[in-house]
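Heads up, one of the protein chains got dropped from this complex, but the rest are sitting where they should.
Naming follows writing order (A and B), and every chain is counted from residue 1.
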Amino acid sequence: MSHNLLWGVDWYPEQWDKTLWESDVQRMAEQGFQVVRMMEFAWPILEPRPGNYDFSLFDSVIDILEKYKLTVVLGTPTAIMPVWLVDQDPTILAVHPNRLTRDFGCRRMGCMNAPVYQKAARQLVQAIADHYGPRQSIIGWQIDNEIGHEGSDHCVCDHCRAAWHRWLEKRYETIEELNRRWGTIFWGSTYTRFDQIPLPRQQVATNHNPALLLDYDRFSSDTAVSWAEAQVQIIRQKARAHQFITTNLYPAPLAQCIDMEDMVRIMDAAGWDNYPVWGNQDEPLPYFFTSYVLSYVRGLHPSGNFKVMEEFSGIQGHTQLGHLPPPEQVALWTNQAIARGANAIFYFRWRTAPYAQEQLCYGIRDTDNTETERERHIITNMQNLSPVLKTFASEPVPAEACLVYDRDTSRLIREQPLSLGMDRRPTSYMQVGYDAELARWFAPYVLYNVNCDIKSTKSVNLDNYKLISLPFYQITDEAFVQKLSDWVARGGHLVLGWRSGSRTTDNWNIDRPLPGLFRELAGIRVTNFEALGTGSTGICLKDTLIHQFISKIITCKGEVWADILEPETATIIARYRDSKKHYTGKPAFTRNKYGQGFVWYLGTSPDPKTTFFLYKSILKQAGLAGRFLGLGIEAVQRITQEGKTVMVLLNHTSKKKRVLGKIIPPWGTLVIDSI
Amino acid sequence: MSHNLLWGVDWYPEQWDKTLWESDVQRMAEQGFQVVRMMEFAWPILEPRPGNYDFSLFDSVIDILEKYKLTVVLGTPTAIMPVWLVDQDPTILAVHPNRLTRDFGCRRMGCMNAPVYQKAARQLVQAIADHYGPRQSIIGWQIDNEIGHEGSDHCVCDHCRAAWHRWLEKRYETIEELNRRWGTIFWGSTYTRFDQIPLPRQQVATNHNPALLLDYDRFSSDTAVSWAEAQVQIIRQKARAHQFITTNLYPAPLAQCIDMEDMVRIMDAAGWDNYPVWGNQDEPLPYFFTSYVLSYVRGLHPSGNFKVMEEFSGIQGHTQLGHLPPPEQVALWTNQAIARGANAIFYFRWRTAPYAQEQLCYGIRDTDNTETERERHIITNMQNLSPVLKTFASEPVPAEACLVYDRDTSRLIREQPLSLGMDRRPTSYMQVGYDAELARWFAPYVLYNVNCDIKSTKSVNLDNYKLISLPFYQITDEAFVQKLSDWVARGGHLVLGWRSGSRTTDNWNIDRPLPGLFRELAGIRVTNFEALGTGSTGICLKDTLIHQFISKIITCKGEVWADILEPETATIIARYRDSKKHYTGKPAFTRNKYGQGFVWYLGTSPDPKTTFFLYKSILKQAGLAGRFLGLGIEAVQRITQEGKTVMVLLNHTSKKKRVLGKIIPPWGTLVIDSI
Partner (left out) sequence: MSHNLLWGVDWYPEQWDKTLWESDVQRMAEQGFQVVRMMEFAWPILEPRPGNYDFSLFDSVIDILEKYKLTVVLGTPTAIMPVWLVDQDPTILAVHPNRLTRDFGCRRMGCMNAPVYQKAARQLVQAIADHYGPRQSIIGWQIDNEIGHEGSDHCVCDHCRAAWHRWLEKRYETIEELNRRWGTIFWGSTYTRFDQIPLPRQQVATNHNPALLLDYDRFSSDTAVSWAEAQVQIIRQKARAHQFITTNLYPAPLAQCIDMEDMVRIMDAAGWDNYPVWGNQDEPLPYFFTSYVLSYVRGLHPSGNFKVMEEFSGIQGHTQLGHLPPPEQVALWTNQAIARGANAIFYFRWRTAPYAQEQLCYGIRDTDNTETERERHIITNMQNLSPVLKTFASEPVPAEACLVYDRDTSRLIREQPLSLGMDRRPTSYMQVGYDAELARWFAPYVLYNVNCDIKSTKSVNLDNYKLISLPFYQITDEAFVQKLSDWVARGGHLVLGWRSGSRTTDNWNIDRPLPGLFRELAGIRVTNFEALGTGSTGICLKDTLIHQFISKIITCKGEVWADILEPETATIIARYRDSKKHYTGKPAFTRNKYGQGFVWYLGTSPDPKTTFFLYKSILKQAGLAGRFLGLGIEAVQRITQEGKTVMVLLNHTSKKKRVLGKIIPPWGTLVIDSI
């Protein structure tokens, strides 16, 4: 078994008659799978009565798996709890900010601050670790399941109230300090004790102070991280050395409040549930968006790789389905994930559940257990490509460019989206505007096939990169700006986005002209701004001869926001050109030479055409060899264990394509020597 | 007075000064009305204090009605309750699944499982039956009013909690059986006692197990049926032989959970409130939709006829109005109802209420009590057409075709609509997607003017029919499939829709290839499927020469869903043809010879053009003489008491039309000898 690239399935033996178990495992083995993930919703099976543990079912299953040389990743089943725990203490049920108490019978309904739930979960995990930690065939652990998903990142119950007040007291020490830093003098909401501070439930009209909202996000993140950490610590003590610990994150990356870097820090790898299409979507997410999320997950952990704990096999939905991808595309998505850094793929799921909330979540096979077309493609792809993919799957992904995000800014944008164009709510509990914009800023790297990391302001190592994109960095840390400045001065290339530098770490409007701490670095002042909502403004590129030419024949557009710039030391590289805007003619994009490096400032979000022409020159100036290979063609460079550079070519179109002299079939994958 | 066709009005004498009563009744008599419905909201008048009954108001009114030879249908006024009952026990107020407790002052605010409400209602009905049962002029009874309307089919209060747990215990006997059949092993929601089982309140994100939701629908249906039955039993004991018992159902037929066949089973007829336009609709429902609902009501009760307890007269709305139909069309809708099986019409309402929630529900006359244009048309129509209409109004409607629906499937579709195209929510508490699709499947029979029944899987007598349409029969009963197979083998023609056969009666995904139990009958396998949402896919008909011709010049479309078919013994009669679909070229519709009969399988919902061309050949093959008479022309065949076959021609257009050699005025009705 190669540990360089794990192929697995998500299997729920408890949902099937035990007479099926061996034939299932035998087929897994025959098809080439190496590992199964299981047990992540099995608490009532493992502990049918309080303190009474029963591992017999999974023991039997693991015996069979071992017989066929399959290994196991175990999930800690704390995303649900047994009904007896709710009997013991109904207050463990979480209360959503919309004021609805969650009910037993769903998932993620427990409050992670509820002591009874915490204690029971830890005892269970201890028992599991004691029992399975020593077992050789266990090669990994998944902590809980999709922590924070479906709005469970926020709870406003009384357990949370107490924990929130403790958290605030620890952070601010005195109520005066909190009042000062939150600006509670505004609207007279000055507090005199920590226990007076409300939890951010849904309001009728204007919401709470954004400083309170931001801190509640930080508090809720800490809650979730502690929840996971407690389990990691227990397992670490019992786990054998070869066992990895991860957890499975989920889309959209930054739409909930949890800092996933904190979450996976003490684990061995980040994990991701990879569903490029889900529910009633009428088409898959754009491929650059999927590349964005995969690269985000890769960037979460220093290991430089990640695991796909759930990989799309059949179409998925809870109450509605949508677009059916061709089976070739299902295989393509697997390869894309590996190209972007995954070194383990677990297909969700071995076989479709006959019943319950996910009976429309189709697996590799349907409930009827007969071979499916997608199964043939998945297996063939695995068998054919695994030999070449595993030569680089566990190697770091080389990258000289990096997209940098800021977790606090992303939290704030959820509550204060600034522009209707940043306010995208696919469900009541998600605001994916920040993710959508980040993906827009990642898109040029996909377009020009330049490997690009995604890192947070907290963890990025600037010196690894020639070019950094940093959009909407609002909640600005002075030390990080200094690091950026030094890096640019030493020759770095920085692309700043609108609104950068506008707030302090306490979310105050900065007390100096915008872009605040970036003024000297960008060489500009932002004199005013407009939110473009879902509309746009015309812009006119003028940096290169090509820009000047294309500006005559097409109209480039800026979206979401428009900063009006006044260059101080910077060069104007685009101006607004829109007869409906009174600021037509004013600078929109600038480039500033700073020391040995350059800083671009984009006052508005470029539309696709603008992105195409703008980044051509940015990449060139930064010395990155971007190559546009046609729309729908994605190329990722990887380095094999032997140090050879290869290129993974992914054809995201339904047409046969000739790329770099090679033919790639529709939805095909080709790994070639880099040229 | 002819009992073959009753003409009546809905009258609220309690809302008017008693000096108006006699003049009102005199006019009713002069205009030709025979009966009034009244009393259905009069509980506080009848029982002003607990146990203190006062029938004087309605006694006086009935005296006047009798003087003018008018008869009476009495409504039991239990859709509301007197304020003193809420004083006695505020817990009788129902709690909607959205967690809002209903308030006194509206309607349908009582929980039908609340013992205090049940007892008071039964005592009241007993008193009414005792008092009015013996009276000759009372010719019928309406039980309650629109039971289950406005989201009142579901309540999640503590009375319901207790009843729900009893109901579950009765159904499953052991909690282990419930766990097994619901699949509670999924997400670890295994129960150990019945009283742990939640009520399906609104959740933050993913909803409850669909098996729980389906059972709650069944439970809520049983609740409503018991509520009505208790009243029927009381009245039966006191009612004179000539008195019929009905209740008034309401649109959309299948958007609430109550099984109306169960409800009207022990009554004498089904009743319907017929509003082809209501509220702020900017146009009436399509005429085939109204025919669909009328035919549905007709099919509910073995009597083969039904009563329209409320028939549109003036425009209607609670807070907003919309489209104003011309008065000719108001009369047309009356005649359409009779053509489709109504043998009693009660116009809603005699005169517009001056006040309260329905002051925008206009009656035959406005509050000013002067003659209206619509009044002239209604009366003229009644006087002119009654002689001919009554020759067949109480006769069975002959039909050789039948559209079959499934109540459990319709319940499930509300919570699990499968496709965005099946998810239509005109209000927060209604999901009419199943009705909209059924109407689509009924439309070809209207288009080709083939009389068609609508029956449930539970009650349909297959041998009555040559052709049966059975769309989305998901919750599949093995015995019914066997009956269908036998019937097809004997020469029946069956049109199956996508998703048929996909689930067991416990709503499990079936453990064999789709279409499950229909595989042999349909002669196909469904290898995969896509939900089309609100989009569509191209299809290419190829069954007949005409199909082949029209496929060259127009593009037929499939909507909502696309099953990809693999014929085993069936003939392909249409293929997908859509360059955007990877399954283009795959079979979409098939026809299978099975014994002496034929089975069509439609893998997608045909759009209107497709319907037109497809059903032309289906009807022909089934030996049904369909005749397309132009868009907007509806023809219904009826047989008179004397056995003569006549055809009711309805012109749903604003133009004069020549049909079968006759001229029908705009919105006109013509009854001709069948040809």
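Here is the rule we use: contacts are C-beta pairs under 8 Å (C-beta built on N, C-alpha and C of every residue); 3 or more make two chains touch, one makes a residue touch a chain.
Nothing here was measured: the structure is a model prediction, and the numbers come from that model.
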item: Options B:Glu150, B:Glu400, B:Asp477 or B:Glu566, residue touching the unrepresented chain; value: B:Glu150
item: Which of B:Lys18, B:His318 or B:Lys620 contacts the chain that the document leaves out; value: B:His318
item: Residue, one of B:Leu5, B:Val25 or B:Ala42, that touches the chain absent here; value: B:Ala42
item: Contact residue for the chain not shown (choose from A:Ala162, A:Ile185 or A:Leu631); value: A:Ile185
item: Omitted-chain contact residue, chosen from B:Tyr172, B:Phe288 or B:Tyr429; value: B:Tyr429
item: Touching residues on subunit B - with respect to the absent chain; value: 12, 14-15, 41-45, 77, 80-84, 86-87, 96, 98, 100, 102-108, 149-152, 280, 282, 315, 317-324, 326, 352-360, 366-370, 372-374, 427-429, 654
item: Positions on subunit A contacted by the hidden chain, ascending; value: 99, 182-192, 196-198, 201-212, 415-420, 422-423, 506-514, 527-531, 533-535, 562, 582-583
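In this section, only the chains that are shown with their structure count from here on.
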item: Size of the rotation, in steps of 5 degrees, that lays the CA trace of subunit A over subunit B; value: 120
item: Subunit A-subunit B separation of Cα centroids, rounded to whole Å; value: 47
